[in-house]
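Quick one: this structure, given as structure tokens, is what I'll be asking you about.
The complex appears here without one of its protein chains, the remainder shown in place.
Here is chain A:
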Amino acid sequence: MLTVRGISRSFGDHKVLDEVSFDVRPGRMTGFLGANGSGKTTTMRIVLGVLAAHGGTVSWKGTEVGPDNRPDFGYMPEERGLYPKMKVRDQITWLARLHGVDRETARRNTDELLEDLELTGRAGDRLEELSLGNQQRVQIAAALVHEPDVLILDEPFSGLDPLAVETVLDVLRKRAAAGVPVLFSSHQLAIVERLCDDVVIISKGRIAANGSREELRAKHAGDRYEIVVEQDAGWVRDVPGVTILELDGPRAVFEAAPQQVLRAALDRGEVRSFTPVVPTLDEIFKEVI
């Protein structure tokens, strides 16, 4: 498990991170959400040692993260960059070797990744000759080629078209399934909603919410339900203690007293559906920040 505990950081007088703590669990995709300037990138840079923290610790499997275990991490920085004039395959292989992978494995991993990312045809081209979307895929390959134990990806999906998002997603899921903790930041909540297991929401340098997606939803679900009956559902407002939020013919959204409403509905006829209303990440996000 990657453990972040009490990380703080200031730039001048401006406190960017204030006692940030969260965990990234093995085999889980953890979405790191926050508005622009909320401290996502700063946190990730501190985890990777690119920036020093002004307090707090980051540890991996109980050992503080430093030059000894950091090469086991895979990192995709927010500001993309590889050598523009270096050929794609050479570049990825070289980065693998810099992480300590032997030549043979480096070559094999590179070819497999390029295949998975549908870049095999561009392997011999210089990076600068590729479209931005393809350069982004190469950047993903650069973060994965040394079979990292931990993946830290800053906005890995920005700039990708929907098809590329799927391709990259498959590759990342494969890693997570193999037991690698994956921390990725994003401001595209729909994507995060769909693919993350855990969510960490940061706001103004503080952790605003943190937990598994289901936990968070349940926690923020409140006492809200939706019922769909045969005929007009107007009678729901007469059930004692109930507050109607939406009423639309046979459909009603209300708060409190679910059992009474359900019983009353069954007395009147058939119930088409009855569900607790789960908030979307978007709603949770807006609520907590």
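The rule we apply is simple: a residue touches a chain if its C-beta (ideal position, glycine included) is under 8 Å from a C-beta of that chain, and two chains touch if they have at least 3 such contacts; residues count from 1.
Just so we're on the same page, contacts and distances are computed from a predicted model.
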item	value
Per UniProt record, name of the chain withheld from view ["Thiosulfohydrolase SoxB", "2-oxoglutarate ferredoxin oxidoreductase subunit gamma", "ABC-2 type transport system permease protein" or "Sulfate adenylyltransferase subunit 2"]	"ABC-2 type transport system permease protein"
Which of A:Gly6, A:Gly37, A:Pro84 or A:Gly269 contacts the chain that the document leaves out	A:Pro84
Contact residue for the chain not shown (choose from A:Arg5, A:His54, A:Arg108 or A:His187)	A:His54
Touch criterion as defined above, residue of A:Met1, A:Leu98, A:Ala190 or A:Leu245 at the omitted chain	A:Leu98
Residues from chain A at the interface with the omitted partner, ascending	45, 48-52, 54, 67-68, 70-73, 75, 77, 79-86, 94-95, 97-102, 142-143, 146-147, 149
